[in-house]
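The structure's right below; bear with me while I get my questions together.
Every protein chain of the complex appears in place save one, which is left out.
Which chain is which? They are A, B and C, in the order written, and residues in each are numbered from 1.
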Amino acid sequence: MQVKPFTDTPIKYLEYDGKPLSDIKDLGLSSDDYLRMYRWLVFARAVDDRCYILVRQGRSGFFAQIAGQEASQIGSALPLRQQDWMYGDHRSQGSLMVKGLKASEWFAHQLGRSLDPSQGRLMPHGPGRRDLNMVPPSSTVGNQITEAVGTAMAQYIKKSDGITICYFGDGATSEGDFHVGMNFAAVYNSPVILFCQNNQYAISVKLEEQTHTKTIAEKAKAYGMEGYLVDGNDILAVYAVTKHCADKARAGRGPSLIESYTYRYGPHSSADDDTRYRPKGELEMWRTQRDPITRFRSFLVNQKLWDEKKEEALVADVKAELAIALAEAEASPVPEMMTVLDHTYAKYTPQLEWERKELAAELGV
Amino acid sequence: MQVKPFTDTPIKYLEYDGKPLSDIKDLGLSSDDYLRMYRWLVFARAVDDRCYILVRQGRSGFFAQIAGQEASQIGSALPLRQQDWMYGDHRSQGSLMVKGLKASEWFAHQLGRSLDPSQGRLMPHGPGRRDLNMVPPSSTVGNQITEAVGTAMAQYIKKSDGITICYFGDGATSEGDFHVGMNFAAVYNSPVILFCQNNQYAISVKLEEQTHTKTIAEKAKAYGMEGYLVDGNDILAVYAVTKHCADKARAGRGPSLIESYTYRYGPHSSADDDTRYRPKGELEMWRTQRDPITRFRSFLVNQKLWDEKKEEALVADVKAELAIALAEAEASPVPEMMTVLDHTYAKYTPQLEWERKELAAELGV
Amino acid sequence: MATTAAAEKQTTLSTMVQAVRSALIDEMTLDQNVVTLGEDIGPRGGVFLVTEGLIDKFGKDRVIDTPLSELGIIGAAIGMAVYGLRPVAEIQFIDFLFPGFDMLVSEAAKMRYRSAGQFACPMVVRSPYGGGVRGGGYHSQSPEAYFVATPGLKVVAPSNPYDAKGLLIASIRDDDPVVFMEPKKIYRFQKQEIPNGAYEVPIGKAAVAREGKHVSIITFGAMVTLALEAAEKMKADGVEVEVIDLRTLQPYDVDAIMNTVAKTGHVVLLQEAPRIGGFMGEIAAFIAEEAIEHLEGPIVRVAGWDTPFPYALEKAYMPNVTRITRAIKKTLNF
Partner (left out) sequence: MATTAAAEKQTTLSTMVQAVRSALIDEMTLDQNVVTLGEDIGPRGGVFLVTEGLIDKFGKDRVIDTPLSELGIIGAAIGMAVYGLRPVAEIQFIDFLFPGFDMLVSEAAKMRYRSAGQFACPMVVRSPYGGGVRGGGYHSQSPEAYFVATPGLKVVAPSNPYDAKGLLIASIRDDDPVVFMEPKKIYRFQKQEIPNGAYEVPIGKAAVAREGKHVSIITFGAMVTLALEAAEKMKADGVEVEVIDLRTLQPYDVDAIMNTVAKTGHVVLLQEAPRIGGFMGEIAAFIAEEAIEHLEGPIVRVAGWDTPFPYALEKAYMPNVTRITRAIKKTLNF
């Protein structure tokens, strides 16, 4: 099956019941690959559930769930290589973990502990790791887009064989950043994938209130770029489309916009009340008939790769791994008070030196 | 002839040699209307030439010529009504004058005299007049776009039968303002015309370096809006397309993007040196084979409405009118020094009161 | 003030969130030209529920849920204001105003001046600001310095529910663009009896939040509460602290500042924002130029540190009573 831009309906590889729609052989994925994919899905959902509890227990101040969007995030991160760069947004921890962020680091990020690669300097919606080429996002929706394009421009200038992927939501497409990033990417034919997780809501604002087009993918036409519409709850389809765009970028054939059509199960964040704006029944429909994990599990069963016993074993295994990860995170201390002034500049300025003395006196240290 | 969006080639009513391409009757324009149009074209070109000289003589500090774009500006302003709002940019004096700005006011604007409706408070690229619903642009490319859409939103909220037109250039389409304005206009179905004068350059940057699409008009697709591509040097075509979009907006059928394909003869501004970036021969071709004024004059001749004698009379008449206008402008004084502090706020703040005393002392008045 | 007002007319016990909502409802009822626009302000009622219920009352033409663009929100508000409406734009967190910063400083602030008074921008940009809510670097900032440094803008920041309602109504009625900064940390911190129906608290007038004769703390917004705590603390040591709540930062109240400096001769300037280039530098400069003869000690600034706003270490970052009392001693023991 061939991956084409601007399809009228989302590209699918699997029926909702998990039946393969077409010849999936040419994906070149082995049974082990499938099982790896599935473990990631279950793992991501488990991390999500755990963080949700941490917030409920008041141990973490903020959390944005990815539940429902696991296929979208994991399927798009798996085709990437070590040398590729990743820009996440406030809802992309699934992709970050596939790229190499440890669950223990994510938990530490949630808890604001030193094991957090960003040392508790960001509201917990995504730390960065230099060694993984993973840039930490600000909270300002859309800002990562032109940055990602700039990184891709640098990869081109430096003749690197790396590419860059940038995650953002449907709401972010209304910001100037999306427009400018798309335009720069197209003008410089940069090796970048602009990956839009269209979960149909920007907090309470529905896509039809956000923009007057039916899809996000078609917006690529305004930039002379290819736009791909994919079923974001079909991990094989997301994998195939992202792989296609990554190969294309690596081959110097330029940028792509991918719209991954999906749905979020949780409220916008732990601070939101989604009952105020969600039409009733909608969430139920997606949970029961569109769930990306159930769908892929059915595929595995359909392929005779999975059964109850394996499921139980996996769940137990993941549970154990996360228990250890959380323990590690909690074992790591809260950053030292005095470090609050660090890393503002490469070196302390005279003004910050003065403030360091003031703070020390204030803390009595 | 019917006006359609997204044509492959610019909508034309006249051949380059002035022959009508199709039945122009349904434009509903009388011979007098044609002659009025022609006078405007000649008038605008004459103002342009005069201002160019003012700068050369060092009597004006800055000027952005419209030469070559007269049909684009006059053809798009003629279909508007008194109650309609107009947002110009730094190169739209032709449209401003059709809307009601006097040549004497424009000259005063060039010279920074009190007769300038903006009282010499802006670099001379467009004053505003409240009584004409004409908002003065800042110099910041693109900023007028979301403002124009906001005004159109207000017209809708207030159930006015007025509409809003907004002028900007091809370069402005790269700013976030264009994207956001287009999106808001489409989402709220606002009565606005976003009129892009594509003169193929943003200072030295050619359209193909500015964006990766062939046309500006097709960008409307990213917003679920109609985009019209018109030959900006064919005043009848520009008039027809703008009229069509104005009627549509007035009827509550929403916004339109118009790309008026044209060419500027002068440097970007009096501060520019266009020999550095213009391929030789290009300017000559446009001047000699695409000139909007020559083209419309040929049409008038073709329609038996024009001859040498009439031309001489018109030129003399315009010359005389502008001589008077310039004299008026020069007769008006430079604004009083002390007025520099006025109109920062509706009322003077204590801080400005203090500064007023300081300035008076400094000036010894 | 709240109590006297309560005595006169019927009042409602309100948090600052309720006070702001009440200001919007009263003004939108009185003036058909007042509209409000922003992200999630419709059915969602805004992320802090300030606009809860407004869309049912006034409909979607006047309570406008916008696409996710601050540039669009502020730009559209400007276009509405020059047309003759009085838009109140909500920016979800003031940290997110910056995609629309150009529209505010290049357009709203300069429209009256560049049109020689022909066009005005009677609009309000209201937004929650400030720290102490575990919001991290992008849900905690106090960027007033940027707005105060922009001629053409007015800047207002209430410290209690009564002022919040009165100042917002005054801001909506003001003929110039006003940045209305709402201290989110105290959105629900305190309830006050506030009058039902519209009333104004004048822009440009400070309030004496506490009388004292030894040292003056000049501050605004959420920091007023902290200043009062510190004042209470100092009382033990026999130091009587006067607390000035500026309420309006641009144009600030020169008389109130002159009076308190003349009275105490010792000044502590308190803000949440980083110290360097912060708004309080302006107040220090004003005093050092116009009231230096009254000074009996250094003008001491208490502020956030000169770093981005942290997350886990917010406590070490934000001004606290200790930081303030150390500053008071610094100027007194001079």
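List of remarks:
Just so it is clear, contacts are C-beta pairs under 8 Å (C-beta built on N, C-alpha and C of every residue); 3 or more make two chains touch, one makes a residue touch a chain.
What you see is a predicted model, and the numbers here were worked out from it, not measured in a lab.
Within the full complex, the chain left out of the display is in contact with A, B, C.
Looking at A:S60, A:S104, A:S118 or A:T242, the residue that reaches the missing chain in the full complex is A:S118.
Considering B:L29, B:L305 or B:L359, the position touching the chain not shown turns out to be B:L359 (whole complex). Considering the whole complex, the residue from A:Q93, A:N143, A:S174 or A:T211 that touches the absent chain is A:N143. In the complete complex, the hidden chain is touched by one of B:N133, B:S174 or B:T262, namely B:S174.
Contacts to the hidden chain, counted on subunit A, fall at residues 85, 117-119, 121-122, 127-130, 135-136, 138, 140, 143, 145-158, 176-177, 180-181, 183-184, 187, 342-346, 349-351. Although one chain is hidden here, its contacts on subunit B can still be listed: residues 61-62, 112-113, 119-124, 138-142, 171-172, 174-177, 202-205, 209-211, 271-272, 276-277, 334-335, 337-341, 344, 349, 351-352, 355, 358-359, 361-363. Seen from subunit C, the chain kept out of the figure touches residues 95, 98-99, 101-102, 105-106, 109-110, 113-114, 137-138, 143, 145-146, 148-152, 250, 269, 273-274, 276-282, 284-285, 287-290, 292, 295, 297-301, 306-308, 310, 334.
Going forward, only the chains that are shown with their structure count from here on.
Taking each chain's centre as the mean of its C-alpha atoms, subunit A lies 45 Å from subunit B. Counting only residues that touch two or more partner chains, subunit C has 67, 69, 71-72, 99. Counting partner chains per residue, subunit A has residues 174-177, 209-211 touching two or more of them.
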